Each structure stands twice: as C-alpha cells, then as structure tokens.
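Here the structure comes first, spelled out in structure tokens, and everything after it is commentary.
A protein chain is absent from this complex, but the other protein chains hold their places.
To keep things simple, chains are lettered A, B and C as they appear, and every chain counts its residues starting from 1.
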Amino acid sequence: MTLPDGQEEEAQGDAGAAPETPPPAEAAAPTPKPAAERPARPAKEAEPKEAPRIPPPAGSINEILAAAVPGVAMLAYMVPTLQGEAVAVEVGRDDLVPVMTAARDDKRLDLKYLRCLSGVDWQDEGLEVVYHLSSFTTRHQLTVKTRVTYDDPVVPSLASLFPAANWHERETRDMFGIVFDGHPNLVPLLLPDDMTDHFPLRKDNPLQEIEEWQGENLREGAGEGEE
Amino acid sequence: MLLAAPSFGISQPAVRALLALIVITMVMTVAVAYATWYERKIIARIQQRLGPTRTGPFGLVQPIADMLKLLVKEDLRPADADPVAWELAVFGIFVPAFLAVVAVPFTADWLVSSLPLSLLYLLAVSGLSFIGFLMAGWGSNSKYALLGGMRAAAQLISYEIPLILAMIGVVMVTRSADVYSIILFQDRVPLIVWQPLGFLIFLTASIAELERQPFDIPTGESEVAGGVFIEFSGIRWSMFQLTSYVNMYVFSLLGAFVFLGGWEWPFGRDVGWGYQLLLTSAKMSLFIVFYLWARATFPRLRVDQLMSYAWKVLIPFALVQIFLNGLFIVYDPPYVDAFLLVSSGLGAAALVTLVYQSVRVKPRLPLQMFSNTVEARSVV
Amino acid sequence: MAEVIAQKAPPATTPEKQIEGAPVVVPEREKTGVEREAERLTPAPYEPGTALYRQVLPGIMQMPVDALLAFARESSLWPMTFGLACCAIEMIATYMPHYDLDRFGIVPWPSPRQSDVMIVSGTVTKKMAPAVKLLYEQMPNPKWVIAMGACATNGGPYTRYDRVLQGVDKIIPVDVYVPGCPPRPEALMDGFIALQHKIMEERSK
Partner (left out) sequence: MVAEHEQGLDIVDMPINMGPQHPSTHGVFRMVLVISGEKVVDVTPHIGYMHRGGEKLMEAMDYRQGIGYADRTEYLAQFSAELGYCLAVEKLMGIEVPERAEYIRIILTELNRLSSHFMFMGAFGIDSGLFGTSFTYAFREREYIQDVFEEVSGDRLMYAYFRVGGLAWEVTDNFTQRVHEVLKKTQKGIKDLDDLLTKNEIFMARCQNIGAFTADRAIAYGLSGPLLRASGVNWDLRRDEPYSIYPRFTFQIPVGNYGDVYDRYLVRLEEMRQSVSIIEQALEKLPPEGPIVPEKMPRRLRTPPGEVYAKVESPRGEWGVYLVSKGGDKPYRLKMRSPSFCNLSALREMTVGQFLADAVMILGSMDIVLCDVDR
C-alpha cells in the first residue's frame, strides 16, 4: 500500500500540470522534470477547469431561504448527490449565523439535522467551511459554504445552534486552523492539548519521509538478534 | 484430621492440632492451585473453548507453571503506596480464610478441632476479610483501588447479615450451633427440604461473600478494571487469588454440610471415611460448579441494585423465615416438619417471583416496525 | 487553557529601552507544539531485571532452576488487554473459540501489574506514545513486547503521516515482530510460539 517513490513523483508532477490552465505563477510543478525525458503524451482534450455552476430550477429551497433571510447575497447552484441533485448555497462569513438560524427554525425548511461540517483548503483561494444540512420532515437537503482568507481564518461558531457542530468545529480548527469564535470550548480535539500551531491537513504540510532503519540503539543487540 | 484416627496415638492434643494444620495447609494449597485449573477448564467448556491443554496432559501442569512464574515476578510497590496498609492487606485477607478451615469437619473423625459453636465461629471468621480489602484498596493509593475497596466493604458487610439470619433459621430447627451435630441431625432428611427459603438466601449471600460474578463489583473487570488488586503484582497478587478460592471451598463445604447433609445423609456415619469423603466432595462440587456456571453466564449487578437487593429483599425474607420457624417450634403442631416445609417453600416461591417481577413492573412497549416500501412520515 | 487565537509565528517581543552594555537577551523562541511533543517521545529506558533467585543462591543448581523457571514463564504468558486499532480485532479473534490462545496458558489481564507480555496491536500515534511508554514501565520485570501488525512494526500504511510514530520500537524495545496488516490469528499464535522459544533460549533474565 505504501506509495512506491518513483510512481509518486510522476503522479505528483502529472496531477499538478493537468487540470489548471497553467498561469506561470502556478506552473512551478514540484519536480521540474525536463520535458524531453518524459515520454510525449498524446495531447489531452482540454478538461473543464471548474465544475459548471448550474443555477437551481425555480421553486427550489434557496428561494425559500432567500425569502426567509432578505438582503443576503447568496450564490446558489446545484450539487450532485446519490439521489440526484441538491442545492448548494455560498454565503458570506458574517451573515452565516442568520442564514443558519433561518434554515433551522423556518417551518417550510426545518433543516434541523447538521450532517457534516468539513473544512477544505483551496490553497490560494483561501479556506472554505462546508455545512451539510438536511431535514427529516420536509426531506430537503442543503449545503452551505463560506470562504475565509488565510490571514484572517475566523468563522462564527454554530455550536449554540447545532450541538452537533461542537466537535466538528474543534476538529476543523485542529486540522485547518479555522478559528470558530463563540465556540464554548475550542481546545484541541484530535491533536495533543498543547499543539495549537500545527495544522496537519493543510496542503502546505508535507507527508513525512519513511525512515530507513528504526529502533537500532534502543537495546544493545536488539537489532542484530544475537544469541 | 488423619492423625486424629486412633492408629496414630500421638497423645498431646497441641502437637496433633499442629500437624493437622500443616496437612490442611498443604492440601488446601494444592486444592486451590487446581481450582484455578478446573475453573479455566469448565468456563472454557461453557464458552465452547478448550482451556489450557498445551502445558502437560490436559493442561495439568498449568497451575504449577502459573504459581512458579508469579513466584519469581518482580515485586513492585507503587512509590506513594501506604507501606503498612499495603503489606498487611495480603495477610488481612489471607488469614481469615485459613482460620475458617480449622473448624470444618471434613469427615466424621477428620477435623482439626471440634468446637461446640463451630457454625458461629465460621461465620464470624469469614466476616473478617473485608478489613483486608479496605487495607488493599486504601494502601495502593490508586483511585480504582479505593473505589474497589469501598465497594468491597459495603458489599461484604451488607451480605453478612442475610447469611447469618439464614443460619439462625437452621440453628432454630436443629437446636445446636455445632456443624457436627447439625450434620448428625440430618441423618433422615437433609435440611434443604425443611428450609428451602433459608437455602436460597444462603446461596445468594454466599456468592456475594465470595464476590463472584453476579456480585463481583469490587473487582469488576469492565468498570474498575481489577479493582482492589490493581496495584498488586507477582506473589502478592496470587495470594489474593488463593484466598478467593479457599473462601469458595469453605462456603461450598458449609453449604454442603448445613443444607445437603454432608457425609451423613444417605449412608450414615459408620460407612468408613473413604465414602464419607467422596460424598462430601460430591456435594461440595455441586456448589462449586454452580459458582463457576454463574460466573460464566450472569452479567454484573450495579452497586445500588446490589445493596437494595440485600437490604430490601434478602433480610426481610430471612426475618420472615425466622418468624415462621419460631412460630412452629414454639407451638409444636403435630406435623411440624410438614408445616416447616410448606411455609419455607412458599417463602422461596415468593422470593423467586419477586425477583422475576422486579424487572417487569412497568410493561415496555415493543419496538415499532416500519416497512421500507411505504414512504413513512418520520415520528418526530 | 491553551490560548484561543492561533498565531502563525510567536509574537516578536517589542524591544523596550535597550540598556547599553547589557547582554542582548535573545527571547528564547517559544517551542512549537511539534518540538514539545518530540521531547515526550524519548525511548523508555530498558534495564534487564536481575533475577531474584540468582542473588539468593548464586552458583548452586544454576542450570536446572533457570530451565524450570523459563518453562514456567513461557507456558503462562499473560498479555494485557490493550488493543489499539484494527489488529485488536484479530487479537480478540485469537482469544475466541476458533483459535483459543487459552490453550497456551495465555489469559488477558486488565492491569499492567499482572501481565508479562504487551501486545502492541495497531498504529502508535504520537499522542498515544507516552501512554504506551507509561504502560510498559508499569509492568513488572520479566516483560516482553510483541509488535503486532505492520503499523506497530514501522507505521504500516499510515507511515507517511507526520502524526504517526514509525514503529513502536522507537519508544519501547520489541521482542517479536508479527508481520501482516492485520496479521491472521495463526500469525499471532506463531508470534507467541516464537516468543516462547526466545524465552527458553534467553534464560538469563
């Protein structure tokens, strides 16, 4: 299962180059392999860089949400799920709480079940927090997203609205460094208690190298298996 | 003991008692070592496993190996343990167990010393062991041990009372507190026939005194992880295991003698010590197999359930039993045995139904089943 | 309570009025979480126990007593109930009727004080490593360690993640490595048999 180093290099290089239209700043693939040495690959058809943002059809729940929270800039688009398509809404950071309270308390929406809260590290486009909500009575599903920049990674906490968010937010803070202010107990959850400055899941945190030989000096003769 | 038989002719009683004690300790140590063996074998067989088979034929050498390994284990003592309580805890538990063995008449003429009040002596001495548990719990200065020690003290004290009350019922019927004469009293009919309620209370209280499975709260594996013995290692810890098996032997013998007629009941006294010994060990093993079977199949009671069961159920029933005995013995109706049997039998039946009903007092709604085809609205 | 706002770099202390001639006190950089954790991951000291009986009867009947006690130790190995990850499920399966470690006299005990073998079954992360070290030190002396599975041997499939210790032998000395991810119950039994052979040969403990 461990990654053979050779294949990993090539895969790293390959993934880095393929999707983005390589503006010069990003094109610095980690291992600048001389092009001649690599086998000439057939020209691939230009892959779409970004997922198509199809606006949701009329009458879907983002209208109800917009009505419930007037005057909030919302970018709505469709997102695939196993059962077809669902509505996703991108909201600014400071009107996240009103949108969430409306989604939870509005009788027509009734999105009481916070399924999953995850952080996504988009490297240069900042950090993103994704909330998946769904409701048992009206069977609606909604995804709410907010974007924050690297130098000011603060998002209002929803722990008071949804108790489920309590642990998810602590985990996202451990992994991405997104600070949820207003959280009752933002102590590291998955990392040791004194480690608040190391964020493992960020893209700039590399995997560690495999050490060649371990545990040779622990016990004299442990390594050679003497006698 | 063996030496008490006329063939040995050692006159001074003190030397004879000393030799008997030495023989008893040897026999008891070997018996206890092989108690660990057959406990693992029987429980393994209940759990469809094989139990130790590799060390020696049928794993017979296993207890010796365990004993030797524990002997040469490093003897750790926690740094902040209280030295006095820690050292004496082992003896606090070990000595009462062996004291009790002194007064147990194995066969008609095999007994270390025939005490006129041997039943009272047995119950008193076996009640001493909770001090050892407290010392072990307090001495090893660990929260789990302290919790286990407190639980052990509470449990042993509160189950001492129903045990003694059940025995009082027996003493009232046989009019003597000496185990020897109680056995002689049962030459026609074992006492279990006349005192079934007393037998049930004795059985439950003895499991609690031994801290075996339904009542093994002080050393509950899943809660306090070994409880009182958590800090002891090596030979010190094996002393605790040794005493728990000695206690098991003592209480099985007590139950066999007092309720099942000991070596007297079917064949009488003059049949030779071989048969008597066989009969006693057969009856004793009935109790031991019950203890092992309970250990393998009963979940553990919670502390407050255990206490309320002792104080609110066992003690009232034991008092009722004593009251009924007193009533019939004082007024002495013509068929006093029949009256005793009927009253005690009804008491036992009442105790069993109370236990059965105690959990089913509020009828529970069964699970609701929703079919997966219809689009069922959620209950909330 | 760790401070809530996570600064990227520790705040630079503003230099107050600098006293001439006074040695420039460089504020010792506050250690990052990773360095503090590295200090906790030092390997546990291994001191072979001196057998008690060897001091009591130094030369007399040395060989047979060694052999007898080694046989006793080998045939009643008591592991500690200590499962970490997926290998713990295979370890439990080995105690169960199909494979039954009880046949070898192997009974799991809850407390480290009464156990001789520590089976490290699963990934040892850097947050768990101090606890594993403490458990190892709490066990009385003739003690052995079985590193069960690829994760305990050298980090296994999770070896490239920086929160995972690459092998438990970085903190405690290991006697038997059982390969596999997870190793089959037969492999664990083979590990125990290898440990038994090792105990018989290495009687000096």
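Following the convention adopted for this analysis, contacts are C-beta pairs under 8 Å (C-beta built on N, C-alpha and C of every residue); 3 or more make two chains touch, one makes a residue touch a chain.
The structure displayed is predicted, hence computed values, not measured ones.
Peer 1: Can you list the shown chains that the hidden chain touches?
Peer 2: Touch partners of the hidden chain, whole complex considered, are A, B, C.
Peer 1: Out of B:17, B:71, B:131 or B:225, which is the one that touches the chain we can't see?
Peer 2: B:225
Peer 1: For the chain that's not shown, point to the residue among B:80, B:270 or B:304 touching it.
Peer 2: B:304
Peer 1: Residue by residue, what part of chain A touches the chain that was omitted?
Peer 2: 1, 3, 8, 11, 14-15, 18-20, 47-51, 79-83, 112-116, 118, 120-121, 130, 132, 136, 139, 143, 162-164, 166-167, 171, 174, 188-192, 200-201, 207
Peer 1: For review purposes, identify every residue of chain C that touches the missing chain, sorted by number.
Peer 2: 80-86, 88-90, 92-93, 96-98, 110, 112, 122-123, 125, 127-128, 131, 135, 151, 157-158, 160-164, 181-182, 184
Peer 1: State which residues belonging to chain B touch the missing partner chain.
Peer 2: Those residues of chain B that touch the unshown chain are 43, 46-49, 143-144, 147, 213-214, 216-217, 220-223, 225, 295-305, 355-356, 358-360, 364-365, 367-373, 376-380.
In this section, only the chains that are shown with their structure count from here on.
Peer 1: Using CA atom means as chain centres, which chain is nearest the centre of all the protein shown?
Peer 2: Chain closest to the assembly's C-alpha mean: C.
Peer 1: Based only on mean CA positions, could you tell me how far chain A sits from chain C in angstrom?
Peer 2: 35
Peer 1: At what distance in angstrom does the C-alpha mean of chain B lie from that of chain A?
Peer 2: 61
Peer 1: Can you check how far apart chain B and chain C are, centre to centre, with Cα atoms defining each centre and the answer in Å?
Peer 2: 40
Peer 1: Identify all positions of chain B at which a residue touches two or more other chains, and write them in rising order.
Peer 2: Correct list: empty.
Peer 1: Enumerate the contact residues on chain A facing chain C in the complex.
Peer 2: 1-3, 173, 177, 179, 181, 186-188, 191-198, 200, 205, 207-211, 214-215, 218-219, 222, 227
Peer 1: Spell out the residues on chain C that touch chain A in their complex, using ranges where they run on.
Peer 2: 1-8, 32-34, 36-37, 43, 46, 126-127, 154-157, 159-163, 166-167, 169-170, 172-174, 181, 201-202
Peer 1: Quick one: which bits of chain C touch chain B in the complex? Just the residue numbers, please.
Peer 2: 49, 51-53, 68-69, 71-73, 75-76, 96-97, 100, 102-105, 107, 109-111, 113-114, 116, 138, 140-142
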